[in-house]
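Here the complex is missing one protein chain, while the rest keep their positions.
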Amino acid sequence: MPVEDPPGGIPQAILRLFAEYAHCIDEDRLEDWPGLFTDPCLYRIATRENEERGLPASLIVCDSRAMLMDRVVSARRANVFEPHRYRHMVSCQRLLDAADGEYRLWSNYLVTRIMRDGTMSLFSTGAYRDAVVLAGGAARFRERVVICDHGMIDNLIALPL
Amino acid sequence: MPVEDPPGGIPQAILRLFAEYAHCIDEDRLEDWPGLFTDPCLYRIATRENEERGLPASLIVCDSRAMLMDRVVSARRANVFEPHRYRHMVSCQRLLDAADGEYRLWSNYLVTRIMRDGTMSLFSTGAYRDAVVLAGGAARFRERVVICDHGMIDNLIALPL
Amino acid sequence: MPVEDPPGGIPQAILRLFAEYAHCIDEDRLEDWPGLFTDPCLYRIATRENEERGLPASLIVCDSRAMLMDRVVSARRANVFEPHRYRHMVSCQRLLDAADGEYRLWSNYLVTRIMRDGTMSLFSTGAYRDAVVLAGGAARFRERVVICDHGMIDNLIALPL
Amino acid sequence: MAEREPLIAWPEGGVTRAPYALFSDPAVHDAEMRRIFRGPVWHYLGLEVELPEPGNYRLIEIGETPVVLLRNGAGALRAFVNRCAHKGTMLLYEPFGRVDELMCVYHNWMYDLDGCLRSIPFARGIGGKGGMPDGFRMEEHGLDRLRVESLGGIVFGTFHPDTPPLAEYIGPRLMANYRRITARRFRVLGYYSQYLASNWKLYFENASDPYHATILHAWATRLKLNRFTMEGAIEMSEQGWHHLSWSRMASDAGGEIYEGAAFRSGQAAFDAFELNDASVIDQWDEFGDGITTAIQTVFPTFVLQQIHNTIATRHLVPRGPAGSELVWTILGYADDGAEETAARLKQGNLIGPAGYISLEDGMVGGLIQRGVLGDRDKASVMVMAGDAVETIENSRASETGVRGFWTAYRGLMGL
Amino acid sequence: MAEREPLIAWPEGGVTRAPYALFSDPAVHDAEMRRIFRGPVWHYLGLEVELPEPGNYRLIEIGETPVVLLRNGAGALRAFVNRCAHKGTMLLYEPFGRVDELMCVYHNWMYDLDGCLRSIPFARGIGGKGGMPDGFRMEEHGLDRLRVESLGGIVFGTFHPDTPPLAEYIGPRLMANYRRITARRFRVLGYYSQYLASNWKLYFENASDPYHATILHAWATRLKLNRFTMEGAIEMSEQGWHHLSWSRMASDAGGEIYEGAAFRSGQAAFDAFELNDASVIDQWDEFGDGITTAIQTVFPTFVLQQIHNTIATRHLVPRGPAGSELVWTILGYADDGAEETAARLKQGNLIGPAGYISLEDGMVGGLIQRGVLGDRDKASVMVMAGDAVETIENSRASETGVRGFWTAYRGLMGL
Partner (left out) sequence: MAEREPLIAWPEGGVTRAPYALFSDPAVHDAEMRRIFRGPVWHYLGLEVELPEPGNYRLIEIGETPVVLLRNGAGALRAFVNRCAHKGTMLLYEPFGRVDELMCVYHNWMYDLDGCLRSIPFARGIGGKGGMPDGFRMEEHGLDRLRVESLGGIVFGTFHPDTPPLAEYIGPRLMANYRRITARRFRVLGYYSQYLASNWKLYFENASDPYHATILHAWATRLKLNRFTMEGAIEMSEQGWHHLSWSRMASDAGGEIYEGAAFRSGQAAFDAFELNDASVIDQWDEFGDGITTAIQTVFPTFVLQQIHNTIATRHLVPRGPAGSELVWTILGYADDGAEETAARLKQGNLIGPAGYISLEDGMVGGLIQRGVLGDRDKASVMVMAGDAVETIENSRASETGVRGFWTAYRGLMGL
């Protein structure tokens, strides 16, 4: 059985971090997104099937803020793809443990993708496995692993999930 | 950077208002829905593409409780459409600022539509841009702007989003 | 009008129970799922159309922890189906009333289903009608009624919703 | 007409073979909609108890055609294609309801409950201008009507003039079980449906195939609810189109052949498999004959079910060549006591899309649909108990029921 | 060629009948894409005000073909198929924008704003190896160009050499209203679209059918916004392909025939139905002629709308045989004051997918699509005001507009 939440449950600053993360992406403020991570950090997009079989390959893996920023700059200027947006839903946040100002959480996410022609689709669902550090009221991701439920990606991933 | 949440984060009464709003629509208590707004108020359904291009047209725009009620009465008695229901998911609520008992929030929403033949579809995703007033423990929308991610609507909108 | 939330709103232990429920299913810890209910208990999967017409049939109905466990064991060992997983989103939790340590809540849910071939679909949306008992800081479902918005099921239901 | 040419070549072996092309070819599907669904067959339309009063109606789909079943002002049952004679708009779109007339939303043409066109807005025009021409005869623009028969509280309809009377269509032999199930007035306990990602025929083969029951549904086999070692039979209607499969649970003898046999139910996963709470299978012998399972089909899309004390109708709606929807109506009897109703509701765990004994039926069709797509020129092989279509007493080790389905199919399709 | 044989047999009755097979048959759809959409017709491409500067472009879909409308360096309007001449890649995929040239992402073939191929990477190869062959002529590999005409600030295009000049195509009679609406410079207030689960022709019939307006849209009827008892007419273009329907709200006379009539708008649900806040229907007579509704169609897919003070264009894009997308451009005029703009925006509640007066239009097509699928050999019946295709003064109790649509359709389809 996982440990109990601290009184008051998941700190507000962490819920706020989750919302800020989603809006940086969904509202096209990608440049603000790397700042939500510590440096160094770990950001990975994995698939559940690989994780469960102990296979280490990722769709995306970044271990520094600079690498996160490279993803943003490349999406803005170098890579080319049909413009689209995501909309994030995050739910069932669960605090796994908290020690020395570091919180480990598990949550469910769902992301829809909207193309410029107005079509909308269920793009990804899965879990976030997070390590968040709280320092001076500010929360940052030391680690966010996105575990997609699906091994198949609809065409491409150009924006963070 | 957006301002910090007040201690304790988003007031419970506002989260309760969000849930009540969804259930008035999803559970077919449309007649209770206008009461969740101040009078006068602003309720708009816009599209992100129009908003981002500075184009003012809306799918629905109401600036009084009476206009909200006209939408309800028309849906009940005058307009005709195949009966259906929505199911709302609201996530990533973010408090933008709070002053003089008025709170400005930004959240993500997802709405599925269910027809009477049992078919279910992803109907709309987008953001709620809200201004909520808290008076005597009761929260009401002074403004709710629904910003659809998609410029294309599946057939029609007869119920509030 | 429903009663006000208690100060602080929905108890953390209940929100935690909701998350734990989702993760027991989504992360394939089905064996932990019956323990989230009291014994006796009521777990039902109904459809909104039947509920609204006063028709009592269910897709699944269990009134004891042993029956819940029979569902798990049968899914693991006796029934055969193409392997798949769910992902739950729960939103708009609303406390209807609270008395004598029993809380009645209403929430919206959305479940996606992911097959092993990587295809993902919107599988179910609806409402949870819950009675939760809080004893010694631990929360358990005395009753969880899953009211599907849709009378049509995509193929089969082998896992709890 | 082109469509009279054989759509596909049927392989050697007659009804012991079903070519896989039948499960995905759009031209075959279109021909089925005409030759079978509009042919001399009876379709389930609903239940008398669903329409207690004049003006009550229910909607149903027959193949690709929307149909409304209703009671007219005199209380007589009527069925029409749910389509306005003006431009084809569906007249009703709530599944159940009550109406005094049928008014189309588009231009408000109005029909009475016998399907006769009664009024047309502005038929005389405006200020003497426009309106309907003199030659126009309302009586030529009524709704398309189906022939209706009600038997034991179940209502059927047909599009074809030559369909024999319903009891004769079902046939004397199978009417016995039909009467057995329909002897008491029904009570509707609820509805649900399953979308199946497979051709409609794959589900109807499954429903006509007792051979799979004690093997695929290992849950029931393991709990000794249904085994070939019980008394039972497959009975075929006289013309061979419909089947009944029944068994007596209490009569199990020699069930040990299931232990360690080369069946899934004999495998290790099942050692010590039993229920923690067996109340889900509590039942009583309500028909006084000890029969615990009776599955009856009426070609092409109807199933009448008794599994323990769960009574249900199942109605199959094709959704293109690669899909179908199975609509369940869960029943009890009007004179059930509270205890009987409670038991039926609990046994509801056994049936439907989440049913311990039925959830596999939705899955196998999909496995076949994807399994055969790449080899449309190959065929299934159904030779258990030979190639005959005949009743087989006290054994269900036969595919006669499925061969009966294909007998009807080939005859109507001209294949 | 096979496609020249009639795809379907048209029933007796000419344009008073439309066989239901037309709404679901894929072969019919493919033929429409060629014979109608590539035929001698004009298609809406956009508005002058959408392209203020050289290099501005907008994308639009004509049938199944992606098209780009742009202003070249000299400010002249050009339209091309949005497809690279090398391997068919769409050149642009942002709906609106500004470009100096058209560069394909795949191999960066580059075209100027007149559609001429200007450069090819590595055309001379690398180290004298590879590259384009000597025989290759850039001038033979430009973009496919549409003929463009701009009239009253609205831009149309055609693929066919024989399409008559636009004003002649619309015809003198209907040019009057076209000029009335386009007399002032437009201002775009916004965009949205509707996906319709029905064949494109079902929507265009609807737009050409004033008969339904005062009946289906009971909201407006009840509020006396549009009734047959007002002055109004259906005017047809000289060749009968296009229609205009208009009415004068202020002129209502004899509206009592709507009270208690056998129309939905006369039914109980409407007793005492009125608006709590009527500001949504505040309007002013901006054209000085009292005309409060004017709906004009240009075959095959364009609608020019005035409903009160809501001005809009509607452009219809087929999405296979069973679907279509209706794209709305919501307009005001460049010289509108703040008050006029505010009123147009509030009246926006009347139109579009959530419009009090228009939301039913999206629904009926779907009801027909599903209603007629099972009977492709039956047909709709459109005999109101007989079988003629002609203007009918001071009455809208006629289906002449829809018969006009079918007149154009049959002619171009050779049916």
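For reference, chains read A, B, C, D and E in written order, and residue numbers begin at 1 within each chain.
Everything below uses one rule, namely that a contact is a pair of C-beta atoms (placed from the backbone, for glycine too) under 8 Å apart; a residue touches a chain by one contact, two chains touch by 3 or more.
All figures in this text were calculated on a predicted structure; none of them were measured in a lab.
A.B. asks: In the intact complex, which of the presented chains make contact with the chain not displayed?
C.D. replies: A, C, D, E
A.B. asks: Pick out which of E:89, E:267 or E:341 touches the chain that's been left out of the picture.
C.D. replies: Only one listed residue reaches the unshown chain, and that is E:89.
A.B. asks: Using the document's definition of touch, tell me which of D:52, D:133, D:164 or D:386 contacts the absent chain.
C.D. replies: D:386
A.B. asks: Using the touch definition from the top, which of D:278, D:334 or D:367 touches the missing chain?
C.D. replies: The single option touching the absent chain is D:367.
A.B. asks: Please output the residues of subunit E touching the missing chain, sorted low to high.
C.D. replies: 33, 62-66, 81-90, 93, 103, 105-108, 110, 118-119, 121-122, 125-127, 129-133, 136, 141, 144
A.B. asks: Please output the residues of subunit D touching the missing chain, sorted low to high.
C.D. replies: On the subunit D side, contact with the omitted chain comes from 20, 205, 211-212, 215-216, 228-229, 261-264, 360, 363-364, 367-368, 370-375, 378, 380-387, 392-398.
A.B. asks: Touching the missing chain, which residues of subunit A?
C.D. replies: Spelled out for subunit A, the touching residues are 45, 47, 49-50, 55-64, 66-67, 69-70, 73-74, 77-82, 151-158.
One rule holds for everything that comes next: only the chains that are shown with their structure count from here on.
A.B. asks: Quick one: which chain's Cα centre is the longest way from subunit B's?
C.D. replies: Greatest centre separation from subunit B goes to chain D.
A.B. asks: A-B or B-E: which has the larger count of contacting C-beta pairs?
C.D. replies: Between A-B and B-E, the larger count of C-beta pairs in contact belongs to B-E.
A.B. asks: Would you kindly say which chain has the C-alpha centre located farthest from the C-alpha centre of subunit C?
C.D. replies: Farthest by centroid: E.
A.B. asks: Pick same or different for copies subunit D and subunit E, depending on whether their interface residues overlap by over half.
C.D. replies: Both copies, subunit D as well as subunit E, present different residues to each other, with under half of the numbers appearing on both sides.
A.B. asks: Express in whole angstrom the distance between the two chain centres, defined as the mean CA positions of subunit C and subunit D.
C.D. replies: Averaging C-alpha atoms per chain gives centres 31 Å apart.
A.B. asks: What are the residue numbers in subunit C that touch two or more other chains?
C.D. replies: 49, 89, 91, 110, 122, 151-152
A.B. asks: Of all residues in subunit D, which are in touch with two or more distinct other chains?
C.D. replies: 93, 95, 105, 193
A.B. asks: So, with touch as defined above, which chain pairs make the list?
C.D. replies: Result for touching pairs of chains: A-B, A-C, A-E, B-C, B-D, B-E, C-D, D-E.
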